[in-house]
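A short worksheet on the structure shown next.
A single protein chain has been omitted; all remaining protein chains appear in their positions.
Note that the chains take the letters A and B in the order they are written out, and that residue 1 is the start of every chain.
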Amino acid sequence: MTVELGNTGTRIYPNRIRLRYNWWLGSVMGRFYRDLKEKKRIWGNTCPDCGLVYVPPKENCPTCFTKMNEFVEVGDTGNLLTYTIVRYKVPFVQPLEPPFALGIIQLDGADTGLTHLLGEVDLDDIEVGMRLKAVFRDEPQGNLLDIKYFRPL
Amino acid sequence: MGTRVGIIGVGQTHHRSKIPECSGQELIGIAVRRALESADLTMKDVDAVVVGNMDHFESINYVDMWSVLGFGGYMKPVMKVTTGGTTGSAVGKAAFYHAASGLFDVVLAIGWEQNSESDTTAAIVTHTEPLIERDFYGGAISGLAAQYSAYMGWSGATEEDAAMVSVRDRGNAARNNPYAHLRKEVTLEDVMESPYISYPLRLLHMCPRSDGACAVIFAQERSAKKLCPKPAWVLGVGSSHRSTYLGDEIGESGLRSLEIASRRAYDMSGITDPFHQIDVAEMYLPAASAGVAWMEAMGFCDPGKGPDLIRSGKTNMDGELPINPSGGVISTNCIGATGLIRVGEAALQVMGRAEAKQVPDVNIAMSTGFGGCFWSDAMVLGSMKYLS
Partner (left out) sequence: MEKVAIIGVGQTKFEKISPSSHDEMIFEVTNAALADAGITIDDVDNTVTCNNDFWDGRTISSMTVTDASGSNRCTTTNVEGDGTFGALMGLMRILSGHHDVSLVVAQTKGSIGVPGLITNAIFDPLYDRIIGLDAINSAALQARRYMTQYGITEEQFAKVSVKNHKNAKHNPYAQLPLDITVRDVLDSRPLADPIKLLDTSPVTDGACAVILARESVAYKLCRKPVWIAGVGHCSDTYHLGDRDLADVSVLETAAMKAYDMAGIENPLEEIDVAEVYDAFSYMELMWMEGLGFCERGGGGALIDSGLTEMGGALPVNPSGGVLSAHPVLAAGLVRMIEATLQLRGEAGERQVDGAQVALAHGIAGACGQGHCVYVLER
């Protein structure tokens, strides 16, 4: 069914692609989410060559391509490296109603940052360098939002 | 002027219907590691990477950027090529051009797909033109079925002929290829008793959908000679992406794009008598029927003589021109990787590293790719830099 776009004389055919997906986590992220869900523990892993601790863990070091078999638990507190306040709506994919805050948090013990949401904070009070703590969700489901958000310490 | 290019390493995963213990990046990591090991190289030696898959199977946008985690791509030049089913072979050709241009020395080609993560047919249907074709399209199979119907009509080919291709390829996979997804031999009766999927194609004529990855390492002449005792030299490449709508091709019974792609590869490599000059071929057959109908497009027999050729047994492992020692696409089909696996398997034949799949005394190997709307790619590899 084609329709005219306003009064432009241009015709369009509105349609949607609806496809379902089930992504394999693999053993590394599988472990990350399992322990996040069941034990409220946050895992990273470390590269034997460059020594960096990555959170979330990944099979291969992005720089060295060395397998990272050594898992390191990191804290649930950390520093805010950068943030933004999202003020526009995108259907389906936003976890919260705008305005909401997104940030990158370097957890204690990690060398990299975790992208996540900020909560329990006045949006005007957010500052780079803030100390934050993870707030866990009551009914975890085995995804990143088992941490509801990070709040100021 | 560019340089000659050789393939110096091949790696692939053990392909399966699903590999739950691996994420997509981890699959890529396995194939890349195996390829690097086979060439005794590390990622530090790699100068550029080309990666390919079909987006809608995993719903990841800008896979080139995502994939760097799979191969330690920090600070590497990376590019993505995607052309539907021909993606794997297109990735191989793209890597060839990277090296042949002289701009990059050692180039890593990666093809991968996790078809288990989505509804493959639903995703494939989205390739059709939304207004004209999409409501009617039954998926990849129906087009192939219609084409074989036409071929049967004018050549006298039969369903049994296609079944012989299944017996050959599935048998090769079962006996020779530990990496293949489907490794169960089938008999002619098994195939002919399997249910119709889309007349005249039956279940056991069809390719599976698989998860897997493949990595192939190309190198410029000077490095290829240093790094590999017997590189598989790229003698010729060709492609033809002719049609846009299904209806453009159905009227013809052969595969015109494969004819054109093969001819381009032959012209570039100097091949004049494909059946006698080529020692082994890895043909991309999305269905066994293609193994009857498309050999003539590659010049392996006269038009309409496909049935004679398959019935003669000359394309079996012990025949004059073995086709698909690896078991081919009807044994393994991780779509973004499949075309590259054909390149890799052909290269292994020339390099003498095909193990149980090895055809003796291979000097020239051919690989083809198929996909999209009856698109084709072809690559000729040889043990010498030039055809003597």
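FYI, a contact is a pair of C-beta atoms (placed from the backbone, for glycine too) under 8 Å apart; a residue touches a chain by one contact, two chains touch by 3 or more.
What you see is a predicted model; the values in this text were computed from it and never measured.
Partner chains of the missing chain, restricted to those shown and counted over the full complex, are A, B.
Contact with the chain not shown here comes from a single listed residue; of B:Leu41, B:Ile310 or B:Cys373, that residue is B:Cys373. Residue-level contact of chain B with the missing chain is found at 1-2, 23, 54-56, 58-66, 68-69, 73-84, 90, 93-94, 96-98, 100-103, 123-124, 126-127, 129-130, 237-244, 264, 268, 371-373.
Take chain A: the residues that touch the chain left off the picture are 5, 8-10, 12, 15, 17, 21, 23, 25-26, 29, 54-56, 58, 62-63, 81-88, 90-96, 100, 102-104, 106, 112-117, 128, 143-145.
Everything that follows uses one rule, which is that only the chains that are shown with their structure count from here on.
For chain B in complex with chain A, the touching residues are 18-26, 29, 32, 42-43, 56, 58-59, 68-75, 114, 116-119, 122-123, 126, 130-131, 211.
By the touch criterion given at the top, residues 2, 13, 15, 17, 19-29, 58-66 of chain A touch chain B in their complex.
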